[in-house]
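A single protein chain has been removed from this complex, and every other one stays in its place.
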Amino acid sequence: MSDSSLFQSLMHSLGLGHSDFNGGIHPPMHKITAAQASEVSPMPPVLIVPLKQHIGEACIPLVQIGDHVYRGQKIARADAYVTASIHAPTSGKVVKIEDHRIPHPSGMGLPCMFIEPDGHDTIDPACLPIVNWRENDPDLLRERIRQSGIVGLGGAAFPTFIKLLRDRHHPVHTVILNGIECEPYLTNDHRLMLENTRQVIEGMQILMHVVQAQKAIIAIEDNKPDAAEAINACLSKQRLDLTVEVRLMPTRYPQGSEKQLIESLTGKQIPAGKLPLHVGVLCQNIGTTKAVYDAIAEGIPLTERMVTVSGDAVPKPKNLRVRIGTPMRFVFAQCGLEDFDDIQILHGGPMMGEKLRSADIPIVKSSTGILAMHTATMQSVHKHEDPCIRCGHCSIVCPIHLVPNLLADHCRNNQFDKAEDYHLFDCIECGCCSYVCPSNIPLVHYFRYGKGQLAQLTRERRFADESKARSEQRERRIERENADKAARRQRVRAETKPVLDGKNSTENDGDAS
Amino acid sequence: MLIHISSPHMHGGNSIRITMLTVMIALLPATIVSVYLFGWLAVLHLCLCIGACMGSEWLALRLMGRPTTPVLDGSAALTGLFIALILPAAAPWWIALLGSIFAIILGKQVYGGIGYNPFNPALSARIILLISFPLMMTTWVVPMHLGGSALNLYDFNTSLQIFIHGIQSIPGHLDAMSMATPLGHVKTAATQGIPVIDALKSYDYNLLDAFLGSEAGSMGETSALALLIGGIYLLARHTITWHIPFSYLITVAVLALIFSSIDPNQYAPPLFHLLAGGLMLCAFFMATDPVSSPVTPLGQIVFGVGCGVLTWCIRTWGGYPEGAMFAVVLMNMAVPLIDHYCRPRPYGRKT
Amino acid sequence: MSEFAVILLSAVLVNNYVLTKFLGICPFLGVSGKTETAIGMSFAVMFVMTLASTSSWLVQQFILMPLDLLYLQTIFFILIIASLVQFIEMLIHKISPVLYQGLGIYLPLITTNCAVLGVALLNIQQDNTFITSALYGFGAALGFSLVLILFSGLRERMEGAPVPTAFKGAPLTLITAGMMSLAFLGFSGLVKV
Partner (left out) sequence: MAILSLGGFALVAGIILAIATRAFHIEGDPIADKIEDMLPQTQCGQCGYPGCRPYAEAVASEVAEINNCVPGGERTMIAIADLMGVEPKAIEAEEAIPMIAFVREDECIGCTLCIKACPVDAIVGAPKQYHTIITDHCTGCTLCIDPCPVDCIDMLQKPELIEHWSWPLPDTQRSRIGHQRRESHQHV
């Protein structure tokens, strides 16, 4: 830790100093692609578009095999609230719809649409820009953002329009543009800020208009002074009447995590289980802001994103503008990597990204970066797990103030009720605890295990309750039916008693047994 | 192994061995002082304790049929170093050997090895020894460079004889070779009704000697300065945090200040308490032993305050002159509960 | 006032029933598996011990001594304790069925718990007054509760440890209790009673 951070942590311990989040680490940043201009990736022979690329409900296809689609044409949608539609990344022919692996740690697959580009890349004529968005109703813009399938492009892939809801009780006064990018290796937001400065700023203005916020903060980590300069220059050229502040933040992982960034900037913590708007803040990633600009001012739905291709096994690391659905093998080939022997692929940054099992997985909306690492590098990280010596470093670096080592013990011993009591679900899986652990304990892995098991338990519990309710209902129904039957029989017997006495009673016996 | 492992895919490079080595480096000043004061005797104890600890760890792991690599992770060697530093120099070899075996076998391996021992192994060994062999554990050799020593511990043969046969085997009067520690002297005086100030005067006590280490005591406990240097090194390396040592020392100092200003005849002054006995060693090295101390910052402060209160109470009112080791082991018992009830407030939650 | 403090401190720390007098070891080892159960047991023991020491004192002073029935002392005391235990058993069953289940056989066993009978007899032996015997009983129970809860915390932590097979369960529990007992020796001489 550097001297300044030592001082900060001391001040923080004493409860002094300006607002800042607790904990955090300083991993080596490896931002090797930062100084290099991004390139546009060529079109692959086939695009594989998964029908679920977001948090929420999966989509159902709107087009059929053999149909021709335009770029930006909606090809799948869902009726649920928390969802995002999928658009064709380029013009071409739908060749098949079948299960294919998606970037997911399970290595499992989902229905994907395979599109063969026709090479013309014709934009859907229905895609029209809203040029005079300043005069437009915020709700209309929000609906356009929803229709454009925009999700958080920082990795979480949470549908953006939900965050843009205007709540009378919680008016949003500040829009925060998250240009932190604290993950090592990743530089896609950095490049966007440098190359698409104007679009990003206009996107921010659109967001401010949608939520009717008066103030904006653009937060940039202090290892990207050039980005801050570019944004400042663009701002002073435009002479905005809105209050926009560019704030340089100290480089510290996970500064870019939404909760931590809001705490650093405003000193407020988002209450557990609440959204940023409950503290009057909207926080958007740079890439998302650019996508909002594209959707409104250019009329193009989310079909392309900036992807950092890096890692110690990539010969020519660079940032690429890639169409959604491009297979990773094709993307890596643009950077000189063809042979995947003894190479591990990570989807996302090294701190929160997932290891993938194959290179034939498409780029999706949440693909901030794809890293190729030598197996030896990975093995040197995931070493033998030693017993916990309770040094407490994990508690010190945890930005959520959890007690990771005890939490991991509870997960390992299957004491999930205790784990929940230790706030397992508050964990943001940033990986700081595993990073500092002298015993190499895969703490985050234990938390994910615990979360999965708890979710499973909850599902089973709910299912059991439903089954119980159905079974009780059935018993009541049978009882009622029996009672009805008995009553009916009573009546029949009363009417026909003198004649059919004997016969009736035998029938009753038979029924009773 | 790489099939199912979750993020993060980066690691800071810290390891148990590095942690243990850092603590050993931090103990270097105190070790040098102990060799300077007790000559070959200190060297013999150091070698025996470290060797015995590593040996018994290896043996225990072999008997349990577990891999024996943890012997080299430095934790056993560190325990040995600690035991050597908290033994009185006059203790014969078998006491050191017994202590090392107790510490590793009873203090650590029966609980499942490193990371699982609820008590600090070195301190539990010292308590076992103190209660089993009270006389030998409280006979303090006059250190070298403190006028009037009848022994030349820089002479290998003399040291070896004391080491093997005990101090009684040396011809000469025991009183000339040994002396009481300041704490012991004050305690004896208190039982005879002599005021603390007079007791300190008759002992020829001065704070500078206590700070530098020219006084009787366990081999590594005498020099507050050396321990302080080590402690600051640990703090600077982030191996320990300030919570435990500071809350511990401040509690002792505050209690001593309050009571000595009420009745200076009955209660010793704060600086005397801070520099005396094993307090410095316990505060910076023993109470901060990661395995047997709380994990959370608040818990660490509670732990430190508890250690401080118990240390001062036992020193002042108890039957034993030194209470630091009892205090730390007593507080070790409470660690699981402290950990449970002193958890920090998670982000975005009220309580 | 300071006399009361001395009695309490002595009973809780210096002459701790479990760790220095070695009374009440059975529930100490039996119900220390879980902290929650240990806390429940602590309250039960506090209730029984305090009431047992006062009511036994009353019985001693107003029934046994006037009637010259000192040879029936033990029987009388056991009778008192047994009724108290029955009472607390019903109370716990009502308040917390889970705790009742958790305490299991150890709850009725408080009856024959030497610590409870010990406190009643020691009160008589030490010629305590009504107040001091109540305090002594409460202090002893407090000391018992303190070490029981501390010990349960330690045992919960040891549960996840790869303890060598030979030491699993009772052996390690006893070693730990022994170490606690040694550490409690540090309190010796703290108060002179």
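Here the chain labels run A, B and C in written order, and each chain numbers its own residues starting at 1.
Keep this in mind: a residue touches a chain if its C-beta (ideal position, glycine included) is under 8 Å from a C-beta of that chain, and two chains touch if they have at least 3 such contacts.
Note that this is a predicted model, so its numbers are computed, not measured.
Novice: The chain left out touches which of the shown chains?
Specialist: A, B, C
Novice: Looking at A:E385, A:D421, A:E479 or A:E495, which makes contact with the chain not pictured?
Specialist: Only one of A:E385, A:D421, A:E479 or A:E495 touches the chain omitted from view, namely A:E385.
Novice: Can you say which of A:H104, A:R198, A:R357 or A:R489 touches the chain missing from this structure?
Specialist: A:H104
Novice: Quick one: which of C:G102, C:G139 or C:P164 touches the chain that's been left out?
Specialist: Answer from the full complex: C:G102 touches the omitted chain.
Novice: Which parts of chain C face the unshown chain closely enough to count as touching?
Specialist: 37, 59, 63, 67, 69, 72, 75-76, 79-80, 83, 86-87, 90-91, 93-94, 97-98, 101-104, 160, 162
Novice: Applying the definition given at the start, please give the residues of chain B touching the unseen chain.
Specialist: Counting only chain B, the missing chain is touched by 1, 3-6.
Novice: Tell me where the left-out chain touches chain A, residue by residue.
Specialist: Within chain A, the residues that touch the unshown chain are 102, 104-106, 108-110, 384-387, 412-414, 441-442, 445-446, 448-449, 451-453, 455-457, 459-460, 463-468, 470-471, 473-474.
In the analysis below, only the chains that are shown with their structure count from here on.
Novice: For chain A and chain B, let me know how many angstrom lie between their CA-based centres, rounded off.
Specialist: 51
Novice: Hey, what residues on chain A touch two or more of the other chains?
Specialist: In chain A, residues 387 touch at least two other chains, as defined above.
Novice: By the touch rule stated above, which residues of chain B touch at least two different other chains?
Specialist: 112-113, 116
Novice: Would you tell me which residues of chain A are touching chain C in their complex?
Specialist: So the residues of chain A in touch with chain C come to 387, 409, 412-413.
Novice: Touching residues of chain B toward chain C in the complex: what are they?
Specialist: Within the complex, chain B contacts chain C at residues 64, 106, 109-113, 116, 118-119, 124, 127-128, 131, 310, 313-314, 317-320, 323, 325-327, 329-330, 333-337, 340.
Novice: In their complex, what parts of chain C are in touch with chain A?
Specialist: Those in contact with chain A are residues 159-160, 162.
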